[in-house]
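Read through the structure below, which is laid out as structure tokens, and then see the notes.
A single protein chain has been omitted; all remaining protein chains appear in their positions.
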Amino acid sequence: MNKNNSTKKLALTGGAAAAEALKQIEPEVMPIYPITPQTPIIETYAKFQADGEVDTEMIKVESEHSAMSAAIGASSAGARVVTATSSQGLALMHEVLYIASGTRLPILMIISARALGAPINIHGDHSDVMGCRDSGWLQIFCENAQEVYDKTIIGMKLAEKVNLPVMVIMDGFNTSHSVENLEVLETAMVKDFVGERTAITPLLDTKNPVSYGPVALQNSYFEFKIDQEQATNDAAAEYQKIAQAYQEISGRRYGFFETYHTKDAERIMVLTGSATGTAKVVVDKLRAKGEKVGLVKIELFRPFLHQELSAILKNAQEIIVLDRAQSIGTTPPFYTEIVNSLYQIGEIKKIKSFVYGLGGRDIFQAQIEDVFMGKFKDKYIK
Amino acid sequence: MEHGAVIKHDETKGPKTGAWRYMHPEVDKEKCIGCATCVPFCPEASIEMKENKADIDYDYCKGCGVCAEVCPVKAIMMKKK
Partner (left out) sequence: MNKELAKHFFSGHSACAGCAFPAIVRAVLGEASCEVVVANATGCLEVTSSLYPYTAWKTPWIHNAFENAAATISGVERAYEIMKRKKRLPGGDKKIKFVAFGGDGGTYDIGLQSLSGALERGHNFLYVLYDNEGYMNTGNQRSSATPYGAATETTPSGRASFGKTELRKNLMDIVAAHHIPYLAQANVAYLADLKKKAQKALAVEGPSFLTVFSPCTNNWKFPTSQYVAIAKLATETNFWPLYEIENGKYKITSEPKNVKPLTDFLKTQGRFKHLFSEKNKPVLERMQQITNEEFARLVSLTEK
């Protein structure tokens, strides 16, 4: 805990925690469109606006596609831009997600991750964010309300530092609507940390006119995409630097992956989001019985740091991957990444794949325990 | 390599579309009455009034023939070049 600055203890839902961080960051333009379970974020922020606590242009657009389109316009103009969405809304943004990242526009988007139809379901899972994992957006996962607050601040600074759009993702309802204790920093501290955005070639600088979004054909398109991928990969180091700087002002350490009892673990579970808390409790119980188990929580999912992950997992005898999304027609997303990570260091390990929590289905300690102990035969923890 | 393909206007990088021409507009300076009707209709903004006479910039003129068509006194003739 950092002694020399005053912090406040609050009990907030994940959504409210995001809004709290956004109030301190105070974006200039925030295009918004309602969708459960994200809506409390924009409602809470709209109240801050109504009470004069923030000065933000909230554009109440007529669709999520227009929310991201307006965000692209505002970010190209040079402003600090934030939006938020879930599920079908994120899917509707799909076309313009790629345009935001391809145009290297810093936009922070908070996601309350929710199942994708059909059938329609308003509850939490990761299918929506997995659906745009190749869109060129940086993706940061949160376990709880405290992480949502912290990573919203980290995500804003990261986006504007590397000029790439960033998604900060919490589990819909599990995190977004569950009240938890958290600590918030002093506003002046947050404002100093994120600073102000100074765009490189802002559209509003009419003395230095630029064109955003030209046509690039066979002779140049390829190079632009290589350049974009390079920037995305380079963003990992910047994320780590910002996370370290954030630890100095908050006392809370974030990184690419959080390890929990992995040093001597024979069996390591890999997952992310709100279920990680439950899994930690199970690890503690099994450790008490002498079982050598541990877990790894994925924090930075895009870019994905294969070497760093395989370094953590390489000594384990068995790796258990819990995906909260399918990749219909092939193996689930996290599992596919982790097989790739280990393959890269020639480690052919026993890797098991499980899918849990689709459409808000709860996962219980007993199930996680059975999975650790190899007693769970089905690949669906339902 | 401009990051995000954000580019600046640079005339030197622009194609001289005059190369498109196969029909060539010529202004008969005597006939031209300096009304400048042709000027705003030229899709390439290639016509200027010089000493009150229409003057065509052949770097960019694509030879479409609009100027010849709109000229009220038929002072512009399209020629094969």
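Each chain carries a letter (A and B) given by its place in the written order, and its residues are counted from 1.
We take it that a contact is a pair of C-beta atoms (placed from the backbone, for glycine too) under 8 Å apart; a residue touches a chain by one contact, two chains touch by 3 or more.
Just so it is clear, the structure is predicted and the values come from calculations on it, not from any experiment.
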Residue, one of A:Ala199, A:Ile249 or A:Val296, that touches the chain absent here | A:Ala199
Using the definition of touch stated at the top, determine which of A:Ala46, A:Ile59 or A:Val339 touches the missing chain.
-> A:Ile59
Chain not shown, touching residues in subunit A | 28-29, 31, 55-57, 59-63, 65-66, 69-79, 81, 95-96, 99, 196, 199, 202-217, 220
Residues of subunit B touching the missing chain are 5, 7-11, 13-17, 20, 39-48, 57, 59-60, 62-66, 68-70, 78
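By definition in this document, only the chains that are shown with their structure count from here on.
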For subunit A and subunit B, what's the span in angstrom between their mean Cα positions?
-> 54
Subunit B partner, complex, touching residues on subunit A are 102-105, 163, 200-201, 208-214, 216, 220, 223-224, 227-228, 231
Along subunit B, where are the residues that touch subunit A in the complex?
-> 1, 3-9
